[in-house]
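Worksheet for the structure shown next.
For this view, one protein chain was removed and the others were kept in their places.
Per-chain numbering from 1; labels A and B assigned in written order.
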Amino acid sequence: MPVTQLSTRLPHGAAGSAPAASQPRIRIRDVTLSYGPLQIIGGVSLDIVPGETICIIGPSGCGKTTLLRMLAGLAQPTSGSVELDGAVIGGPNRSVAIVFQDYGKALLPWRTAAGNVSLALEARACPRAERPAIIRELLEKIGLGRHTEKYPAEMSGGMQQRLQIARCLAQEPKVLLMDEPFGALDAMTRQALQDEVLGLVATTGATMVFVTHDLEEAIYLGDRIVCLQPNPGRVGRIVDVRLARPRDQLLTREDPEFLRLRRELYDLIKDDHQ
Amino acid sequence: MSASTLFKNGWRAALLPVALVVIAQVAATVTQLESDSLASPLDIARAFVSVMADGSLLRATLDTLKAAAIGCVVGVGAGSLLGIVLGLFRIADDALDLTIELLRPIPVVALIPVVMMLLGFGAKMEIVIISLGLLWPSVVLARVAVKEVEPRLMEVSNMLQLGFTDRLVKIVLPAVLPQLFMSLKLAAGYALVVAVTVEITANPLGLGYGIMMAQQALRPAEMFAYLIWIGAIGWLIGVLLNMAQRGFFPAFVKGERR
Partner (left out) sequence: MKNFSLRKLLLGCATLVLFILVWKLVTDAKLISPIFFPGPERTYAALEKGLSGGALLTQTLETVQRMLLGWLLASFVGVFLGSLVGISKRARAFIAPTLELLRPLPASAMIPIAIAFLGFSDNMVLVVIAFGALWPMLLATIHGFAAMEPRLYEVSAVLGLSRGQVIWKLALPSAMPMILASLRLGLTISLILAVVGEMLASRAGLGQSILAASRSFRSADLFAGIVILGAVGLVGSRLLSFGERRLLRWQAVNR
């Protein structure tokens, strides 16, 4: 095992640990975003290769969520560009799915679990006859196989968030965006869902961008961790996570490298707060 | 609500009504309108000035508003009182629920012939019908309000061993006052509707009678002047009561909006 090292790059650095030959799935180029005189994001550049999991951390107000919304096409940069497979993202795109933190607002309360997943299939004009099988498979995969006919109001927070993830998977996205998806869940549920998501990303080969304020979650999930700094939001450091996969809630978290990274990131974030 | 939306959207809100008035006036001028059912905005304005000047409009307005106001106070007062009693005493509620549910759906206009037969025409008959019309909605609103009083407060009053009057005056009434005012607000609008309806249907006084007579006499300009005036009064009552509500119960209004 090579000596693990903390790699520190400037915002304009080259693509990450992936082979240089592969074209980036997402390329963020000198992106800024302002509301009137207020600059939210000031010059962010980042390349994300296919299949990579990027975690974005940073103090509140650093533009984590705003950056994610730009990747989703829900917000447009004031200058610079965001590209998906070489094409500029000009608006929402079905190959990019986003899981919102407030699952209670993002689900249709009048549709059952199956109905909510079905919405994504209806949107991409999936033939009616094929839908039930796809829905059942997705809900099984996410652990809601026995709850297909329940309404969101009858589900726990964890189940609702699973449902939202299932709906995003029904889009068959190349890129999965997660906006602090487990922030409102209890610790046990959160860990179960982390493993669930890692498994899904591994099997589908999707690229994931995961925004969180939980350092351990970022280390546990990510291939690289992007630390944003506030006022205006910009990339402070990018940290490589060289932890073996598949990861394990107990073993990975006890790994000395995990602990070292946690210390490293903690000091980084603490500096930003001062 | 209507007032605040109006100000916020400014010119956009004003565009449609102004455009409609201008178009109506242009159309009337171009076609040299002579009709028993239509009138140009200018003619309507002229008719409005003349009924205002001879005092008939103000007299009718006063008649209608007086009946509506008295009916409103009597109906909401009696209804709220009954509603509070039903809300406080489970047994009374259980006993009267069925009867109320059976009486409530009777459309208030069906009572016009009965009251007319008993009391003849006049302000009294109108007031009785308005009160009866407002009775059931007030009962329902007050009952719900009392039932939704924070149970902890009721426990507090039990612990303090408050007597019935104390409990009513010190705990229940203050707690449901905002809802009672909202009930009054809804009732005021409805009282005007019932008043005008009774006047149009049967009672020879007030704004409803005025608009009906203008139509019968084939004076469309006067008819529309009455119509717009009735609408304006209804709107004004709503705005004033909203303002009063915001003044008296600012916290409640915020909650209602959310």
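Everything that follows uses one rule, which is that contacts are C-beta pairs under 8 Å (C-beta built on N, C-alpha and C of every residue); 3 or more make two chains touch, one makes a residue touch a chain.
Please read all numbers here as calculations on a predicted model, not as lab measurements.
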{"item": "Hidden partner interface residues of chain A, rising order", "value": "72-74, 91-94, 96-98, 100, 102, 105-106, 108-111, 119-120, 122-124, 151, 153-154, 171"}
{"item": "Chain not shown, touching residues in chain B", "value": "1-2, 5-6, 9, 12-13, 15-17, 36-37, 91, 94-99, 101-103, 105-114, 116-118, 189, 192-193, 196-197, 200-202, 207-208, 211-212, 214-215, 220, 223-224, 226-227, 230-231, 234-235, 237-238"}
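As a working rule, only the chains that are shown with their structure count from here on.
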{"item": "Chain A and chain B: spacing of chain centres that average the CA atoms, whole Å", "value": "54"}
